[in-house]
Structure formats: structure tokens, C-alpha cells
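Following: one structure in C-alpha cells, then a few remarks.
Only a single protein chain was left out; the remaining protein chains are all shown in position.
Read from first to last, the chains carry the letters A and B; within each, the first residue is number 1.
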Amino acid sequence: MLLTASYLRPAWLGVVVYLGIAGAALLALLSYAAPSSWFEYLQDPYIWRLIRFSLWQASLSALLSLLLAVPVASCLFHRRFKGRQLLLNLFAVSMVVPSIVAVLGIIVVYGRNGWFTQLFGVPFPLYGLGGILLAHVFFNMPLAVRVLLQTYSLIPDAQWRLASQLGFTRWHAFTLIEWHYLKKALPGLFLLIFMLCFSSFAVVLSLGGGPRSSTLEVAIYQALRFEFDLNKASYLALLQVTICSLVALLVYRLAPKVVQDVSVFRGASAPLRSGRLSTTVDGAMLLLVALWVLPPFVAIVLPVLSTVFWQTLQAPALWHSVWNSVRIALPSGLLALLIALSLAALARTLRWRERGDFWADKFEQSGNLVLMIPGLVLATGLFIVFRFLGIGISNAYWIVVWVNGVMALPFVLRSLLPSVYQQEKRFRLLYQQYGIKGWARFRLEWPVLRSAMAQGLAYAVLISLGDLGVVALFGSKGLETLPLYLYQLIGSYRVDQGACAAVVLISLCVVLFYVINRVIGGRRAEL
Amino acid sequence: MLSFDFSYEWQDFSAHYAAQLQPGITCILGPSGGGKSTLLALLGGYLESKGDVHFNGQSISSLAPFARPITTLFQSDNLFPQLTVADNVALGLAPSRSLNKTQQARLQWALEQVQLADYELKYPEQLSGGQAQRVAIARVLVRDQPILLLDEPFSALDPKLREDMLRLIKQLTEEHHWTTLMVTHAPGDALLLGGQVMLVEAGQITAYEEAAALEAGHDKREAFLGYLGTLSRTPL
Partner (left out) sequence: MSIKSLLGTAALAFASVSSAQTLNVYTYDSFASEWGPGPKVKQAFEAQCDCELNFVTLDSSVGILSRVQLEGSESQADVLLGLDLNVMQAAKQTGLLAKHGVDTSNVTTPGGWSDEYFVPFDQGYFSFIYNSEAITTPPKSLKDVVENQDLRVIYQDPRTSTPGLGLLLWMKAVYGEQADDAWQTLAQHTVTVTKGWSDSYSLFLKGEADVVLSYTTSEAYHVVAEGEHKYKAVSASEGYYPQIEVAAMLKESANSELAEQFMAFILQPEFQNTIATNNWMYPVIEDVEPLPDAFTALPSDDQVLTLPAEQVAKQRQRWINEWLDATTR
């Protein structure tokens, strides 16, 4: 009865667009499954070696990313310095850098003839676990820092006021205040990074040093593309979902319960006692970031200085692909935001009700589903559904928009939910008393939620801009996006031009991220 | 002696405060939005001001909040919900919470002073509003700074409880020779506490008298009439 309220109908529509279609796609794929043959696959020793390696590298990648992200986030929260904003913008972009571009950037820095070798005389042991971790931290540590900074903004000002009065040092503030909030965000964040690394594909192969370093995703790709074995692909996809779910269960079991704080006021933050130790640690962390994350970025944007860059800019095909990318990214970003708002609306309605928390959690976690199921599998399933329904199969555009949108859900939900829950907890009684719901409530909350919504939308747009896998599967006229164009260039010996296209892609990401946050998030938007 | 002469501007609001205070209690009265809490925030060091604050001849205006000889008791959120009662009080002795024997004893003593000796291991969410503020007062005691600023900390408490708290503050102020400033909305508080009253209106201190001036028939009452109104003959 709670959930059948008429104002929640649009939210249910959003859920159907997400879970309904995803379910249909999976069922379509599973209709080709022959579970009796799976027993045979289960006995393949290579698959188990591969799973063991994936678990190991994904856990290490996630742990290392978090270990570095926590002090960096603390430093960036407390310190204001020139370039801080730029750093945060770069951090937002790092996860959408196409893997081949990131790998090439890493090669320039850590490769055999890279800066590291020139500086120290010995090459960095790049190929193997070292290289995989290096790249995964490059992709995910910045993401973790941004998520953690969001968590910081949930700490009530009163706590900083007290901390200041009581003469806390940064270390005291960290152990007594910050850790209390961070530890609630860390399990979810760990899981997010774990899943991203567990299914990481091109990076693991390129830097892994041989088939010993591989992921289930490679096997899924092989089954779908080379063998067109839908049975095997669905078995492998289910295996991946099972493993990720088990890890998720384990992590959530160990995780402390998230309790939303109500009193959040943003104001001037009070100064803390600054010691030599905290200055040293902050300096060291920033130096580490400057030496680890920034050099590959510098290497990636360095082609700006070459003449090839200006030649690349003159190619009409480049601008055509930019247009195609935007044409896909904006609608899929919007779709992701609408689905996330729908899930959030249902989750907030259930939260803090008797037995409601369980289902609220489920709605929340359903957003992570797509991290477990490879986009390629979803897209293939969807293709089968389209064929079954007799809808024109040439409409790959909508498949790409949907899959990209759904892929961004975990990130959009992460941006949106804390603020939504906060509103709900503070004003729920007022809303009930005055019957403020649906559109009226949305308008009321818009000034408070717009910056979170803008951030979620910006993430989703960026993820779609950087996507290659799904577009590649359905590549057809009108879908030649910028990453695809980039791979075309590199695939035809034009590595330098490809690097230049990568600069265009990154610039486009930075600009869109900024514009979306400013226009929709308003002037107060946190970037 | 606490003396200050400073000004503050924020958007349309501009304020200028100047006064000299002797140890003892001063109640700050005044209309909402008149700048009472701003005065406390400026003294506490939470807002940037132009001008100077002196305590016993020394300028404290360039000091960070934690370095000032001042403890502020806020209207709410005085405790860290993630820490126990004992830990919350211990913070006043050492932010690291590792206490030596003397400090341990002092913590016990402070909790006894506010009659919460049995609550050491409880968390703030398990306390009533009055108990929570008493924990905060215990921390004021162990922190032992000569100036105490109170920003309506008891406004949400029941009358009997509030009276008890005020008496406790009065007693502690006298025992420890504190200079205590308390923002309040109830002129009755000032009469109960005795000491001085200060009227803050539109960012200015418009009156500074002994508390008895609020009583009917007092010749200095004129200055407070604009705030008290004419209906309330008996401010209690």
C-alpha cells in the first residue's frame, strides 16, 4: 500500500525500464543455456586458476586504491591549495580514460624506455601483477577519493566546531571523527572497485604478462565473439554474478550498518591544530599522487604539443565521432539519472520503516547488478529480445543508450542516495503532515538535490562517453563514437593520431563534467 | 578581565561590540537575529572579526579556537555520537584520550559533579537531552578554561531541569571564578543567575546592567523595555 501510492508510479516505470529490461535480456540469453553441460565446464582447471587470480588481483587493487585514497581524501578535504580543483576534475575523468590510452600513458612513464627507467636506471617491473595494480590504482584511486570526499561532506559542522575547540590534531580528527564516517563508506566502495577490477579486461591482458593474468570476462568475450556459444557465455556470466554476489555478501556482513546522520549543516569549517606530522603526511600523499596518478595523465595529454594534434583536429571524421558520442552519452546519462531517481524514490519510501530497510537495501544494491554482468552479455541478451519481439534490429542506438545508462547506475546512485536519504529523514514527518509528494516534493528538494543530481548525471555521461565494448558490438552507421574512432586510428598504425584523439576525448569529458555540474548543479555545486 | 572591541560584517549584517567584563555571569538578551550568537562565535574564534579581544591584559584575537582560554557550550551537538560518555569527557583532557591516573580521577570527579558517574559507558543517543548537556558540562569542567560561553544550551529542557542546570552553572562559575556569558531568551534566567545582563540589538550592545535591572520598578528598567515589552510586568 505504501508502494502503490500513485505518485510512485513513475518510479515503478523507471524500475521496470531497468530491472524489467535487464531481466528480459538475461532470460533471453538463458533460454539458450543447457545447464546439463555446465558440469563439464566446471571441471576446467584453467577457469578456477583464473578465478583465483582475479579474486587476488581485484582484492589487492581495491585495497591499495582505498589505502591511498583515504589519506589523500583527508588531505584534500582539509587543505586548500592552487590546483586542487583541477586535480579533482582530473580525478573525475580518470575512470573513463580508454584502457588502451591509459596503458600507453603508463608505458610512457613506467615502460622500458619510460621516465621511470630514465630516472632510476632500472626498468619498473611492469608486466605482471605490478602493472595490473599500477593501472587499476590509476583508474580507481581517483574515483575512491571523490566518493570519500562526498562522505566527508556528510560530517556535520558541529563536529568540526567541537574538534576545533578541543584542540584536535588532524590525527585525532581522523580517528575520532572522520574514520567513523569513512568506515561506513569503505565496504561499498571496496566492492565497487573490486567488481570493476574483477571484470577488467584489456588492461589485465595488456599488462598481465601472459594468459596467467586473465579474467572471466576474457572467457565470456571469447564465448560470445569467437565461438558464439550462448550457452557457455550464460554459464560464465552466471559464474561471475555468483562470485561477485558471494564477495558482496561477505563484505556487507563485515560492514558496519550505515546510519544516516540528520544534522548536516554546511558552513565555514573551523581550524584544527596543525602539527608537523600532519603537514608531512599531507605533503607525502600529495607527492605520491603527483608521482603516481599525474605522470600518466601528463603523458596522455602531451600530444597536444605535437603538430599531429592540429592535423588530427582537422579531420571531419573526428568531429563526426564527437557528435555521435555526445548524441549517445547525453540521453544515456539522462536515462541513468531517471532510473537512479526511481530506485532512490522507492528506497527512501521504505527506509526506516518496519522491515522496510531490507527492501530499501535491495533497491540500492540492485544498482550494482550491472557491475557483475558484463555489458557485452546484457547487450547480447537485449539483442535477442529485440529480435524476438520483431523490433527492427537496426536500432542498435537504443540498445547502446540503455546499456550505457545502466552501466552508470552504481555511480549515479552513489552520488544521489546520501542527499536523498538526508532529506527523507529530516523532513519525512513534514512531508506526511502536509501531503507533500511527487512533483511538489521534487520542486521543494530541487535546490538541495540539484548538485547531487548534476554530479550523478555528469558521471553517467562520462561513463557513456568512454564506453567502447557495447558500441563495438553493435557498431553501425551513426554509432562511430570517439573511443571507436580512436581504436580505429590505433588499429591502422596511426598510434600518434589515436593519442591525439584521446586528448580530445579527455577534454570533452572535462568540459562536459564541468558544464553539467555548473548548469544543473548551480553555483554551489561541488565539483 | 575580558575586554573586547571588534566589528564583523557579513552580507547585510554589520555588528560592532565593545565591553569589559569582570569574572561572574553575564546573561545576553536580545531579539532574534540581533547578533547574540554572533558575539559568542566571535569570542570563541569561529568567525573572523576586525578588532581586538583581551583577557587579563593579553590579546587572544589571533589565537585559534582551541588555543583561546574559552570553552563554548553550543545549543546542540556538543557530543560526538560515535563516542561514549567517558570518551567525550576525556577529550577535554587530551584529544588522544589516553589519560594518566590524575586525569582519570579528574574525569571521575567531573562526572560526579554532574551526577552521571554511572553513565560512563553509555552513548549519547542513550541519554536524555538534559543528561547530554550535563556530559558537555563535565567536559567544560575538565577543560578548565576561565571563560565559559553558553549559547542557549538549556533552551530545550523542561523548566525544573533547566533551573537545576542554571544553578549548576552559577555554582561552578562562582567556585572557579569563571567569566561566563550566556545567551538566553528567558529574562527569568538572568534573574535566577544574578550577575549582569547585556542587551544586544542590531549588532550593538545597547545596555549592560546588573540583572536586578530587569525587575519591575527598577530605575534602569527603561533600557530593556523595548525588548521586554510592556505587557510583562513581571519578567519571571
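Some observations on this one:
One rule holds in what follows: contacts are C-beta pairs under 8 Å (C-beta built on N, C-alpha and C of every residue); 3 or more make two chains touch, one makes a residue touch a chain.
No experiment lies behind these values; they were computed from the predicted model shown.
In the full assembly, the chain not pictured is in contact with A, by the touch criterion defined above. The hidden chain makes contact, of the residues A:Ala58, A:Ala202 or A:Ala329, with A:Ala202. Here one chain is not drawn; of A:Tyr397, A:Tyr431 or A:Tyr514, the residue touching it is A:Tyr397. Within the complete assembly, A:Phe383 is the residue of A:Phe383, A:Tyr459 or A:Phe513 that touches the hidden chain. Considering the whole complex, the residue from A:Ser59, A:Asn89, A:Thr175 or A:Gln222 that touches the absent chain is A:Gln222.
In the full complex, subunit A makes contact with the omitted chain through residues 46, 49, 100, 103-104, 107-108, 111-113, 127, 201-202, 205-212, 218-219, 221-222, 224-228, 315, 317, 327, 331, 380, 383-384, 387, 392-395, 397-398, 472-478, 480, 484, 487-488, 490-495, 498.
Keep this in mind: only the chains that are shown with their structure count from here on.
Look at where the CA atoms of subunit A average out and do the same for subunit B: the two points lie 47 Å apart. By the touch criterion given at the top, residues 156, 158-159, 161-162, 164-169, 172, 176-177, 180, 261, 263, 268, 270-271, 273 of subunit A touch subunit B in their complex. Subunit B contributes residues 44-47, 64-67, 71-72, 74, 76-78, 80-83, 91-92, 95-97, 143 to its touches with subunit A in the complex.
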